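Everything below concerns the one structure shown next.
The other protein chains are all here in position, but one chain of the complex has been omitted.
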Amino acid sequence: MLNRRQFLLGLGSGAMLVGFGPVVGCSRDDERIASTLILEPTEAWANSICQLCPSACGLRVRLANGHPVTVTGNPLHPVNRGGLCARGAASLQLYYDPDRLAGPIRKVADAVGGWAPIGWDEGIAEVAVRLKRVIAGGPGRVAVIRGDGQDISSQLLGRLVRSAGSDWIVDSQTPADRAADETLRAMHGTEGRFVYDIANADFLLSIDSGLLESASATMTLHRGFADMRSSGGSFVHAGPRMGVTGSKADEWVPIRPSTVGTLALGIAHMLIKEGYEQTTFLSAKTKGYYDWTDQLGMHHDGVRSWLLREFSPRRVAEVTGVSLEQIIRTAREFGAAQRPLAIGPTEGPASAGLFDAMAVHTLNAVVGSIDVPGGVLLAGSNPLPILDGPVEPPPDAEGTVRADRRTLVERRTVEELATWVLEGRGPTIEVLFVHDADPVFSSTAGDKVAEALAKIPVVVSTSPVVTDTLQAANLVLPGSLWIERHCDASVADEHGRPVVSVSAAAAPRRADTRNIADVVIALAGQIGGGVAERFGWKSYDELVSAQSNALYSSGVGDTFAAAERSEWTQLLERSGWRSPAYDSVTRLEKQLHSTGGWWDSSHAHGEWRRLAPGGDHRIDLAAVRVPARPTLSPATAGSHDRGLLLYVTTEQTLSVRPGGSLPYLQDIASPLAEMGWTNTAELNPETAHHLDIEHGGRVLVSSEHGEVEARAVLSPAIRPDVVALHTGGGRVYGGRYDAGVGSKPLELLSGRLQDSGFALPRDPTLVRVKQTA
Amino acid sequence: MTSKKVAVMVFAMAFVAGAWTVSYAGASQATESEKELALTAEDAKRTTLTGEAERGWSLFRDKGCVSCHAVWGQGGVSGPDLGRTRTLKHTTAGQLAGVMWNHVPRMWERMEEGGMELTPISPEEMSHLFALLLFIRYADEPGDADSGKKVLNEHQCTQCHSVDEPGETVGPDLVEWARYVNPVVWAQKMWTHADAMKAAMDEAGIAWPEFRDSDLNDVVAYVRSRAASGEKEYLEPGSISRGKQVFEVRGCASCHTADDGEEGAPDLERIELPDTLSGIAARLWNHAPRMLEEIRRTGAPAQELQAQEMADVITFLIARRYFFAEGDAEAGGKVFLEKQCVRCHAIGESGGDVGPGFDAIAGNASPVLMAHAMWRFGQEMLGEMAKVGVPWPRFEGNEMADLIAFLNRETRGEK
Amino acid sequence: MSHSHNRRMPKPTDPLGPDWALVRPTVESDSRFWIVVACLLAGVSLGVSAYVYQVRTGLGVTGMNRPVYWGMYIINFVFFIGISHAGTLISAILRLAGAEWRRAITRSAEVITVMVIVFGVGNVIFDLGRPDRLLYVLKHGRLQSPLLWDVCSISVYLCCSTIYLYLPLIPDIAILRDQTNKRKWLYRMLALGWQGTERQYERLEKAMGFMMVLVIPVAVSVHTVVSFVFAMTVQPMWHAAIFGPYFVVGAIFSGIAALIIAMAIIRWAYHLEGYLKNIHFDYLGQLLLVMTLLWFYFTFSEYLTTWYGGEPVQLTVWWAKINGEYSGYFWTMVVCCFIVPMAILSRSKTRTVAGTVVVSIFITIGMWLERFIIVIPTIANPRLPIDRGLYHPTWVEWSMLVGCFSFFILLYVLFTRFFPIVSIWEIQEGRMNAKQDMLDRIDAYKVESPEPEADSGALAAALPAGGGGRQ
Partner (left out) sequence: MARWGMVIDLNRCTACQGCVTACHEENNVPPSNPKLGAQSRSIRWINMMPVYEDEYPHTKMSVLPVMCQQCEHPPCIKVCPVGATFFSESEGIVGQVYSRCIGCRYCTNACPYTVRQFNWFPPDVPETYEQGINPDVSVRYKGVVEKCTFCNHRLMKARDAAAFEGRDLRPGEYVPACVETCPTDAMVFGDLADPDSEVSKLSRSSRASRLLEDLGTEPKVYYLRVGSGK
């Protein structure tokens, strides 16, 4: 047995271990942090442009000892006027991302991790040689997938593809954006972008718009919304889930998922019945609305008759799950307003079908809210030449290429590209550039896209961070972030006024990256021949100078200025006067860099040739009948025993673009669903009770197409027959803050590859939800 | 700070100090108000013409004017929209000052009701505001497309000109002019074509159309609504000095002079000009045939003005009338008595002593000064006047300008 | 309690006779002892290593989160401070009341106090995010903070308790010094030259008298102040005036339970059935029964008023306890602290040693749960619905709990190895004077006695009925 001596010996050694353990291993983390604090830093400010979403807000970057430490909005920038959304304010985390690529890499089978570093010159030369060969092999073999970035590099990549004799320019748009595009093309016969003049509306009807939580262009919509609410505008939100948008509304109307179009047309029906139609507008500015007789004497039903026949409130109530009384009341309020405006899905793949977009547009047309203050506007275009247009229009007398002469070009989708490649149709695509996009992650058919990418011999990614798509590439030429390079962006503000932002590099480069625009110019130069001819600039800087020239000679607009100066400019321009802050190109360039950019603050309503350029300059409302389903059947009803209706929504904090999932944003992903760092399934408590699901418990959501895990969040602000999941999680590859975080509910949707991606299945997906251990 | 700024400041300070000592020494009985009046008079005189409309706009915003008054629909609605020419009739600064005097008690009431405070406005700031109001005056409110269409039809313009319709017509498709946002450019374009047009119209038997003041603006709006946007051409805001130069150098002055009593070219200072720029442009158009004839008759060299030059000239003409319209001192004397100013204010020995004496003005009275004085002392004055039983004066027509002329005449002499 | 000159007082040199059993543990040890110590040390080192891990890694190794900023350490703090009332307070009350049966149990109770209070304080230190700045509490202390009131009253309590433990220990140390030959230097030093003279006894009794009066308000204050840590905030179901007395009652309640368990173990380990008799357990059982009822009364008052008031924020917490995620803890607590004690203690048949020990174990667990129920649901359900927290202690916290208990037991065991755990001289004194005391009491009952004996008579009359000399 143990005696005392042995015991004391053991005791002593034990004490030694316990006592010295911490001393040896305990590092003072305080000291590490203290050493990073610099006393009396030198301070500087620089402009930049946030490119984490299509708003392209102006940034003011604060540098301490030459390193960016905080960002805030550029107060002169007309898009954000000094404000920033969560994404913009967190954007430095992308700059300092510990998992950013250090430089160009090439896929090598036997290298560690499958990738090996490669020099820039070597990388560019490799692509150039390849391209040269591919171009010689025939047209249609080069493609690009671009994000929704609004800068020159995207356009230059498009130009490169076109120069190579291909029209495979794929913009990875959100389904809602694509539906809006398509609506504009079908109804107005033009390209462009819808802008909602929310600020001047006095009754805003949001039909599943996700206005305040899932819109990709945060700034424009939010600022307009705030102004509208401040000036006393009413707001009704219809959607399966209340969301932040619904919380800010005077009334929330819970509707079934995928019934946006039906509700919009049901309200339109009531507006006609109640005599709220804007007949002057409808007869002068639209066609296909009233019945007409053609030259042969054939009678045709107009949209009006169709609405009256098909969208009786009773049937609409059945489909949407909204009460009859509610539909009638909402329609009356909407019709009685001075400046009513309806806004459909702005993002979120849930129910953003083409029919929805057209139906909401038709509703706006019925009350004449198109191109009037507080209505749907069309973004004005800037005077810069379009670099990726199919055939360059001839320059006019002053040598500028007018932007408005843009012709309708066939749009391609990522899903189309995938199908093309997988089914081996037409010429094989041999080189694919992926720029500013992560289609494997963001597409509804990501797995198919990945499969297709694997079949393309050369896939070049320009992503500065690891993404799911990058993993499918052969070569990565990482682009510099906007903050570390000379950059630009061409967008429109919330009133559709064109804005061109320009900014010099605000911060030193943190990795061996390059401006992709420069890379494309270099590529074109090395390819030579016809391609090189179409790239007449030596560098991006030179191209920007040429752009400044175009701005100067356009004779419109002014550089950014304080709000009062801009208002003054507007007052002047309304009566045909203009006194810009510059009187030479040199001064313009200087001003561009000091203020952040140029914009044309005048906006004229009622320019119908611009809105509807074709034929008689009228909006073709009959187009809405094309994507509508032939019959109205009550939408599939969900219930806790038959399966719930899946509603997939998007959180604007969780961007699907490369590098969009910054840790600050992941942490605050949704203000409602407590869903930092995970995916949540939002359920009505009543439903959860039936399904025996607890708040915070893990649940498995499964459809016939797949299953995802999520954390249950019970909320009284969602329909009981619906389960809501959000996109933005479920990256397989990425940095430490996004790889493997959350899950991807898109995999649950049915018919993912059909419909070219933009008109997603309007039949809602039924899912089962059950609590796991 | 640049040396220029320093010099200006030093000068201003020396000036103020000098004026102060002079007025103090000159009138040992001078009240505080008198001293202040003297100072503001000096300031006002110095700044009248240097005021800038743009600064006027930022003051208009910062001082909170914009929360009640709108300009072309932008701004508050409790006060009148200053851009609506039809609601506010005045063409000179003197008249403007008069209008301001007239409506200010009501405005104070409104402000009090709204819980707003009276922000002080310095003479310099007042002059900027005057410049802004001048600008609003000449810039005119935006046109109305529907009326424009009507105008084109009424005047049979559409017989020769199409608007955004394919096919051959006599005259050019007006859409080609859609980019010209400014009615002055239209006037100028029409002006240069006047000869050819006159001939064509005579042939077709169409009468020379006479435009009303707002017509041209409406036409522009209509044509623009038919056109694609993105193509806009503007003019630089007119410059008074350039306009003066053009007016003299290009020979306008040779016909349109004062004292030329003959029939023919009217004296542009005398005749009643329209308030607005598009009105003047319309007037130019309307009298084109007569003028062409006159030019032909007198053999004066035909002048082809560029659009910008025309804008400058028109600005010059309006500004001249706006700022330099002199009042009639005799009539002003009557105003001084009739409005009972004399009951409280003294000039020289005569007049009451409730308010400050006017000698300190020393010939520096101006619309800006009057507006400033009203803004600065008005509320106090209103109270005093209520006590004495004098009604708040209303200035009609040129009465304010006359009063200014009278004050200047009476106070200039002594010093 | 008599201080009369005619009382006979034991001398340290008096032969011990059968009382040697009380000294035996200090001189003899067997392997069983070392095994126990080894086990306890293992527990201690588990706790220590958990703590070292926690200090190095951060408090994140615990189960605490936002908004549950306090967890097991604060629960333990309240719990241990509660236990500490076993000793000094009970012993002082019994001494003050002259309860003769106290003689055998006071020391074991007082030792619990002194030993356990260290762990109460220790748990607060474990809870600190920056234990390295502990001394800031002295350097920058702010008296506005209830935590500082705690610091003050607990340190006073620790001092008083230590002195109160030490004073009656002196004659026994002298016995050890004179009658054993181990650690003589230690006993010589600690005995302070005790010879058992009348003068010395007189001083000792004076000092003890003073201390026992002093220690009662201090002890009451300690637990009141502990409750103030919670009650001073505005948080739902913390901000209650009842908390002071409620905590004191709870403390005494758990203290007695702990004492019973300690006594039972001592009696079993050192074969002291002759000293720690069934009757002691019976009496303590009765006391425990009283405290059970008192505890229930307070709990009932607290919960009824909260429920009846119906304030939403309060009710959120209330329902979380009654029917929500903490209902398991709550109802277990009710069973442990009320139903089981009532069932066993209310019948004299079951109020046996085994019965009281079982009850005490239940109560100890129940009272720990009570602290949990007080601390956690409130902070897990803050007024604003920013966060709703759940709290599950981690292995670190459990290890620290094990460590604390092990260390406490270890210290207790070591004490019994160095000092007699039953007061020898008090037993002897009681034995020597029992007859005289009885006579005095009989005198006191004599109605016709014209002039009762000054001291003993008056005091005897003042004694409560239960305190008499049934021993």
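Labels A, B and C are assigned to the chains in the order they are written; within every chain, residues are numbered from 1.
As a working rule, contacts are C-beta pairs under 8 Å (C-beta built on N, C-alpha and C of every residue); 3 or more make two chains touch, one makes a residue touch a chain.
The model shown is predicted, which means the values in this text are computed figures rather than measured ones.
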item	value
Omitted chain - touching chains that are shown	A, C
Omitted-chain contact residue, chosen from A:Ala56, A:Cys85 or A:Ala506	A:Cys85
Residue in contact with the excluded chain [from A:Trp120, A:Tyr290, A:Trp537 or A:Tyr664]	A:Tyr664
Among C:Met9, C:Ile379, C:Leu401 or C:Ala444, residue touching the chain not depicted	C:Ile379
Chain A, residues in touch with the chain not shown (by the definition above)	29-30, 33, 36-39, 41, 64-65, 67-73, 80, 82-90, 92-93, 95-98, 100, 212-213, 218-219, 222-223, 225-226, 229-230, 232, 242, 244, 246-248, 252, 254, 510, 652-653, 662-668, 671-672, 676-678, 684, 686, 715-720, 736-737, 741
Hidden partner chain, residues of chain C it touches	57-60, 64-67, 69-70, 124, 127-131, 133-134, 136-137, 139-142, 144-148, 151, 229, 232-235, 379, 382-387, 389
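We take it that only the chains that are shown with their structure count from here on.
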item	value
Dominant interface by contact count, named by its two chains	A-B
Chain whose average C-alpha position is farthest from chain C's own	B
Geometric centre: closest chain by C-alpha means	A
Chain B and chain C, separation of their C-alpha mean positions in angstrom	95
Contacting residues of chain A [partner chain B, same complex]	380-381, 383, 402-404, 555-556, 564-565, 567-568, 570-579, 602, 604, 606-610, 613
In the complex with chain A, residue positions of chain B that touch it	54, 57-58, 61-62, 71-72, 74, 139-140, 142, 145, 164, 180-185, 220, 224-237, 277
